[in-house]
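Taken from a larger complex, these chains appear in their original positions, while the remainder are omitted.
Going by the order they are written in, the chains are A and B; count residues from 1 in each one.
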Amino acid sequence: MRALGLLALAGVAAIGAAAPGAANARGDPGLEARVQRLEDVAAIGRLLTDYGRFVDARDWKAFANLYAEDGGTWSGGFGTAVGRTAIYEMMMKAMGPTPGPNYHVMSNFEIDVDGDTAKAWSRWTFVSGAPDGKPAILYGGRYQDTLVRENGQWKFKRRDVVSDVSGPPPQR
Amino acid sequence: MRALGLLALAGVAAIGAAAPGAANARGDPGLEARVQRLEDVAAIGRLLTDYGRFVDARDWKAFANLYAEDGGTWSGGFGTAVGRTAIYEMMMKAMGPTPGPNYHVMSNFEIDVDGDTAKAWSRWTFVSGAPDGKPAILYGGRYQDTLVRENGQWKFKRRDVVSDVSGPPPQR
C-alpha cells in the first residue's frame, strides 16, 4: 500500500510535467513548454525569412502584414514608419512595385523567446545582378528585432535595419 | 484481473498520447504530432543543405539519391532530368567530376509539411574564386521544391532551379 501511494503521487507529478507550460518541482519547464519554444523559434524564423521573400517580390501588402497591428515599426535607411499603412507607403515609395534582378540572403538567425514577446538578431545581404557583368553585393548588415505574439501569430513589433558595409547610393 | 484492467486503462491513455498525429478533443494536434512536424522540417532542411554539399563535392551519386526513387525530377539551367540515373548523368555532364574553388550558400528556407508530402522554397548563391582576384557571386536565385517521404526519408519529388541574377555564360 505504501508503494502504491508513492506511485500515485508520482503519477500526479508526471501529469503535472506534461501539462502545457507546466513547470515541475525542480523548476524545469514541462515537455509541452519545450515543444512550444521550439515552435516559437521556428515561427519567428519563418517571419524573418518571409520578410526577405516579400521584399524581393515587392509584395508590400504581405510585407506590411508582418508587423504588429498595434504600432509595428520599421526603421532603417528609408526612415522610420509606424503602423502597417505607413510601412506599406514607405516601402512602395522607396523600392517600387516591380521586382528586379536582385534578392536578399537572410542568415545568422539568433532568436530569444520570452513568453509572448521575443528578440531577434540576424543578417541581411543584398545581391543584385548587373546588366554588364557579375552579380554583386550592394549592401549588407543586420536586423535587430522586437517581436510580439499577436492573435497567436508572431509579428514584428519593431525592426531596426542597420547597414554594416557601404555601397553606392540607393537605386530603385 | 484488477491489475489487468488498470493496465488496460493506462494503456489506452498512453497509446492515445503517443500515436502519431493524434488530436485531442479540441482538435489540436497531439504533442507527438507537433514534435514530428519539427523533425520533418529539420530533416527537409538537411536535405536542402545536403544538396549544396553534394553539388560542391561533385558527388553526383549522393546527389542523385536525394531524389525520389519514383520519378524524382531536377529542372533548371541544364535542362530537365527525370529519375536518379538521368539526374546523375545530366549533372556529371554539366559540372564534371572534380570540385573547384567555388560553393553554394543555401539560405532562406521556407518549408511547409503536409503529412508525407511537403513544399519548400529557398535561395541559392553561387560563390566562385577567381585566379586573379576576389571571389565573386556568379549566379543566384531560388529553389522551388515538392518533397515526398519515401521509405521514411524525405526526398525531392521535383526541384525547380530558378535564376534571379544574371551572370556570365556557365563554365565548367
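Going forward, a residue touches a chain if its C-beta (ideal position, glycine included) is under 8 Å from a C-beta of that chain, and two chains touch if they have at least 3 such contacts.
The structure presented is a predicted model; accordingly, all values stated were derived computationally and were not measured.
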List the number of copies present in the full complex, noting that all chains share one sequence and 2 are shown.
-> 3
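As a convention for this text, only the chains that are shown with their structure count from here on.
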Subunit A and subunit B: spacing of chain centres that average the CA atoms, whole Å = 23
Once bound in the complex, which stretches of subunit B touch subunit A?
-> 17, 31, 34-35, 38, 41, 105, 107-110, 121, 123, 125, 136-142, 164-168
Subunit B partner, complex, touching residues on subunit A are 18, 31-32, 35, 38-39, 42, 46, 49-50, 52-53, 56, 101-107, 127-129, 133-137
